[in-house]
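Reading through the structure tokens given below for one structure.
After this line comes subunit A, so read on.
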Amino acid sequence: MLKKLSVIFFCTFFVLAAGQVIASQSDNTLVVVSPWKAKGMDPVISGFIFTRMGCIETLATSDGKGGIEPKLAKRWSVSNDKMTWTFTLRDKVLFHDGTALTEETVVKALSRVLTEKKLFKGTPVESVTSKGRDIIIKTSSPFAALPAYLSHYSTGIIAPAAYNDDGSVAEIIGTGFYRLVSTNGKTVFDFEAFDKYWGKQASIQKARYLAVPNGETRALMAESGEADISLTLSATAAERLQETSGISIISTAIPRVRLLKLNANLDFFDTIEERLALSLAIDRKGIAKAVLKNQKTAATQLMPEVSLWHNTRLELLVYNPKKACRLLEKAGWKKNADGIYAKGSKEFAFELVTYSSRPMLPVVAEALQSQFAAVGIRMKISVGKSTQIPARHKDGTIETALLGRNFGLVPDSVGTINADFGPIDSRGSWGALGWESSKLNKLIDNYLNAFNEKEASKIRKKITAILQEELPVIPVSWYDHHVAVSKGITGVKLDAFELRPYPEGVQWAK
Partner candidate 1 sequence: MKVMAYIPESSRLQVATGAFILLSVALLSMIGPHLTPDPSTQNLSSVFADPSSEYLLGSDHLGRSVAARLVRGGANSLFNTLLCVIGSVLIGVFLGLFSGWYGGFIDATIMRLVDITMSFPGILLALLIAGLIGGGQIAVVGALTITGWPDYCRITRAITQNVKSRPYVEAGVLAGFSGRFILRKYIFIEILPQIAVLATLGFGRTILNISSLGFLGIGLAPPEPEWGAMIAESLPYLRQSPYLVLAPAAAVSITVFSFLLVGQPLARALKK
Partner candidate 2 sequence: MNEILLNINNLSISSMPEHKTLVGSVSFSVRRGEPFTLIGETGCGKTLIAQALTGVLAKDLSATGSIEFDGPNLVGLSGKERRKLWGRRMFLLPQEPRLALNPTMRVIKQVSEVLRYLRGQQPKNALKNAGTLISDLGMSSSRDGRHYPFRLSGGMNQRILLAIALATPAEFIVADEPTKGLDADLRDSAVRLLQNLVEQGKTLLCITHDLAVARDLGGNIAVMYGGYIVESGPAEKVLDSPVHPYTQGLIKASPENGMEPIPEHVLSSMKTAWNSSGSRQMEACL
Partner candidate 3 sequence: MNSYKYCIQAENLSKSFCRKGGKKRGLFSGFSIEVKPGEIIGLSGPSGCGKTTLGDILLGLKHPDTGKVFWNGNGINGSGKSSRMALRPYFQKIYQDPPTSFPPHQTIEEALTDVVKNKYSIGRKDIINRRILAAIKDVDLDKELLKRYPRQLSGGEIQRFALSRVLLLKPIFLVADEPTSRLDLSVQAKIVRLLMRLAKERRTGVLFISHDPALLRVACKKVLSFGR
């Protein structure tokens, strides 16, 4: 009796549990595999999944060339004092639950991000209101980059029914061409084409987003044909998959930079010569070729070519260890018996903090370690969590850090530049430490006031020239985004700013 009962109990338990885990098989579904799982069902937190799967939409979006184009807003304008913006909403836009897109909904969504949460540092938004189909946004100072910010996923618009009473988000009801059907533990999202979409309908009826954190597993899924689009592959995996039949690799440069963050308060990095010497000691091409598999990713300046901020007139960063040694000796460092530069008994030895959640960083750090050692600089690597960097920035204990910095959070990098190199009192904890330039601060102010592209471009060149000359951080390499696309689909276009939906325009190959 007891025996039977326990057997029955156990079997039912297992069947119940298994039943919930093992759902239906995917067929005729566009499968997108990415490393990122959703952190919560809220556009503010995990909007990147839903905007990039074409489920929710923002007022503006990237045009793929560094500029901004309209999406849910059909046009916008700014008042003469440059402090009041008017965005006119597109008509006849329906949410997935059938309700229409209203001004109130947009105001609610935007003010959550822009005025309540102040998610973007240094965006001087004062209020978001509406007038007819127009959304009025007032800023406390001129802010030319506002449309770029309104293309960020966190400003995605969701239906009134998606909110709970307390203002938190209960579900994702967007306006995009894919409607969210079901989720499984925030790592799998199933979508279906929305037949009342205002724009061009999706040609593939079903889509699935799947978070697979292990890069090698993503590559294997591409190889085995389980994934139609595999995002963020390592350079080596991409190189390998290139030769696999049935897969094509799309590599795009993205405005993300691996850079060496320095604490310029320290003896080692307080002069331009020393920082330049460090920079000259880095064989960027060697690293780019051997480690990143693409020589073109060697950073010759902070901003990659894909960015508006790329400056073609700069004196490029080069590799010249001999000159590095000369500069160091000029700065008063002498080689000691171990072959390490030292001032008195103090060796040129420092700690580098980096993290492994972005896979290539530790490898690049090891490459740097050996290149510095060749010059006579000792570097210790500590691999930990990325949050160590801002935390130790704040208490000033960080010496150097190798990190991947995204200057394409919104298509215009000014926000990030301001946060990283701008006035110290408003600076975030990822950027330069112990370095400030009043000249640069003024230029940033001017840039935010510049509503004219020609003038803006001029200012950008000046700013990047200062960064190149003073090297508050040392760029090491730019990023390539490698994506494996199955030959079973066509029409995949990748947006360097990672704002436009991946499935946009994608079809089954005939």
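Assume contacts are C-beta pairs under 8 Å (C-beta built on N, C-alpha and C of every residue); 3 or more make two chains touch, one makes a residue touch a chain; residues count from 1.
How were these candidates chosen? In short, all candidates are chains of the complex that A comes from, given by their letters.
Model, not experiment: these values are computed from the prediction.
For subunit A, the touching partner in this complex, chosen from 1, 2 or 3, is 1.
Listing the residues of subunit A that touch candidate 1 in their complex gives 215-216, 219, 234, 236-237, 240, 283, 286-287, 289-291, 356, 362-363, 365-367, 369-371, 380-385, 388.
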